[in-house]
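A quick write-up on the structure given underneath.
Omission of a single protein chain aside, the complex is shown with its protein chains in their original locations.
Labels for the chains are A and B, by order of writing; each one numbers its residues from 1.
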Amino acid sequence: MQLSIRHLLGLDGVSEQDITTILDAADAMKKVLQRPIPKVPTLKGKTVVNLFYENSTRTRISFELAEKRLSADTVNFSTSTSSVKKGETLKDTIKNIEAMRIDYVVMRHGVPGSSHYLANCVDASVVNAGDGPHEHPTQALLDMMTIREKRGTLKGLKVCLVGDITHSRVSRSNVYGLLACGAEVGVCGPATLIPYDMQDMGITVYPHIEDALAESDVLNVLRIQLERQKGALFPTLREYRNLFGITEARLEKAKSDVTILHPGPMNRGVEIDSEVADGPQAVILDQVTNGVAVRMAILYLLAGGRSSFEGVDNE
Amino acid sequence: MNSKIFKAEAADCILLKGGRLVDPQTGTDEKADLLIESGKITKIGKIDEKTIEGRVVDCKGKIIAPGFIDMHVHLREPGEEHKETIESGCNAAMNGGFTGVAPMPNTTPVTDQRNHVTFINRQAKGHLVDVYPIGAITKGLKGEELAEMGEMKVEGAVAFSDDGRPVESGQVMRRAMEYGNMLGAAIINHAEDLAITGAGVMNESFSSTETGFRGIPSVSESAMVARDVLLAEFTRCPVHIAHVSTKESVRLIRDAKSRNVKVTAETCPHYLTMTDKAVKTFNTNTKMKPPLRTEEDRLALIEAVADGTIDAIATDHAPHHEDDKDNDYHSAAFGVIGLETAVGVVLDRLVQSGQLTLETMIERFAVAPRRIFHLPEVKLETGSEASLTLLDTEKKWTVKGREFASLSFNTPFEGWALTGGPAGVINKGQLYLND
Partner (left out) sequence: MKTKAELMDAQAVNRTLLRLTHEVLEKHHGTKDLVIIGIRNRGDCLAKRMIHFIKEIEGTEVPLGILDITLYRDDFQRFSESAMVQETIIPIDITNKKVVLVDDVLYTGRTIRAALDALIDFGRPAMIQLAVFVDRGHRELPIKADYVGKNVPTADNEQVKVHVKEVDNEDSVVLVELKK
């Protein structure tokens, strides 16, 4: 049960086998989190640098908790208080940190491909915590873990992502991961926020929310950002809610057992109403718990399991 | 840049023995010896080397063609000599099989006055490679007032462009075309609607959807090409479109030519051999403007180069220092070098594959640039200037940017295994042979 990849840069090209390995390990890690002492010594002595070029409280905290639960040493590096403000390049920043002997870098950066670039510069294992609008693999994995938990399987399930797809790394990673595991994927949102030729990824583009609701088993509701108004992408949050918001009334048009996800933070009353977010079909808080478990699983699997040494199983 | 010295040797008398002479201007394609004396072709036919006192070059298996000119390069001097100088750029041209280059004016300071052209001429003096300066259309490339094109032309500027930037104002572009026509100098536009481009870094297509990068839609180029060909039609003045990259631009140019509008165009080897799928590797040497486009665009461009809709192949050689490229994709500078790969890439990927004939290739590299710049013709006949490019269609080599004469090594073709490349160049009584 080993991973065939050395870094987690995205889910594009990652096999179903590897995804299943991660999700299975995450299930076990979740059990560890439920123990009276939710800590194991597995990564003792390993150092993880959380390199966050973009602010993100929840993702960083989730990674930090995962690292600490595995007894790793964590170092946090955020750009507001750092050398980056003085003009240091990404490469120099990481080379300086690496010179202090680290094992993992967890990076969030605003530019697509930045974690690929990093993986070429350093010896440490790289985990992409979000590279611009490109990918956010740990988020998609925790989404998939939550869906699998609630629905039993991913195969054949119809999952639809709703919202600003163009700028969403969550949606891209989810598309790659879900397709790899045999799910059927759709996206729904304003036409100005669906990227060019996205159906060529092997997914369905629903121009209207009603069609998505009728067909989907799972809805992953994405956050809509106010700033997009300025780019002539949509007029107001009010209009967005009228056309795409997941309200209680809309939920009634959906399948009766539909599962609702949201990566957070939520704009209550915009893309999702409180009654839905706090209702029985939403698994949003499970996503948060599973986030720590999935991140523990990834750090654990990337570090070890690389060699199979015959003759060492009885000790 | 590597430590090898790239130097031409002076030779007043050169005998090229046993080469295959190919010239689409005269319909020549024959094996013959060619004698050069004091910079001119003096004899073609069977020449006994024992009767010659001069340099004898064995050209068996090589092709001899009129000298290639790269009509679109950036030489970075004055202002960014760490990326390239006029000398290193000329060395790169020489090593790449070119006898002439036309550098764009977006240097620091901008080439928008006569004395700037004087400087370029001075820096270029004595080199085997001819430098044909391109002056700015507008002062400081600001796009507002016309620069002193007349003055610059006197000093030797052959054409004018604001390249790097488009001439955004249709009004200024119209006046520039009228003025350039009056002077008999080409006006070259970098066709790009900057507002549509926005913050884009790659072509807008399925590839940009996959990577999450902001895209530069093809219409950013074609909308302005449409404007320019219509202006050319209205003013009855010529216009030259730089680095064409889209099938829509090809369509517009083909249509304009069918109406006898005086439009000419160029494209680059990378648009003919690469697509935006290459950006998925996040290699910053796939980042340039205009960006790599789709396979459909690539095929349309090859067809256009073959049928003459696109007149010339130029490289848009844009050297950048490692510091400007070795970074994340957003931060990396736009641009790739091309002088030392153009001939090999076109020979290997387009001529060997049968998509372009050798004659067409020579037309695009050697004949069209001279026509567009109103330079004297160079033909493979006695009496002509001996500006020659030698080609080796058999030589096998691998592209290694760090071994180039250019000071920079930002090539998108790194590692490509090619069959075919330049064998040498002859110009103004100097000879350079590739090893």
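Everything below uses one rule, namely that contacts are C-beta pairs under 8 Å (C-beta built on N, C-alpha and C of every residue); 3 or more make two chains touch, one makes a residue touch a chain.
Note that this is a predicted model, so its numbers are computed, not measured.
Engineer: Over the full complex, note down every shown chain the hidden chain is touching.
Structural biologist: A
Engineer: Any idea which of A:F63, A:Y117 or A:Y300 touches the chain not displayed?
Structural biologist: Of the listed residues, the one touching the omitted chain is A:Y300.
Engineer: Out of A:I5, A:V32, A:L65 or A:L179, which is the one that touches the chain we can't see?
Structural biologist: Considering the complete complex, A:V32 is the one touching the chain left out.
Engineer: So one chain is hidden, and I want to know which residue out of A:Q2, A:N96 or A:T236 touches that hidden chain in the complete assembly.
Structural biologist: Here the residue in touch with the unshown chain is A:Q2.
Engineer: Since one chain isn't shown, list which residues of subunit A touch it in the complete complex.
Structural biologist: Residues 1-2, 24-25, 28-29, 31-32, 35-37, 39-42, 70, 300-301, 303-315 of subunit A touch the chain absent from view.
The definition used in the following text is that only the chains that are shown with their structure count from here on.
Engineer: When the C-alpha atoms of subunit A and subunit B are each averaged to a single point, how far apart are the two points in Å?
Structural biologist: 46
Engineer: Residue numbers of subunit A touching subunit B in their complex, please.
Structural biologist: 12, 89-91, 109-114, 116-117, 131-135, 169, 172, 195-198, 200-201
Engineer: For subunit B, which residues are in contact with subunit A within the complex?
Structural biologist: These residues of subunit B touch subunit A: 204-206, 208-213, 215, 282, 323, 326-331.
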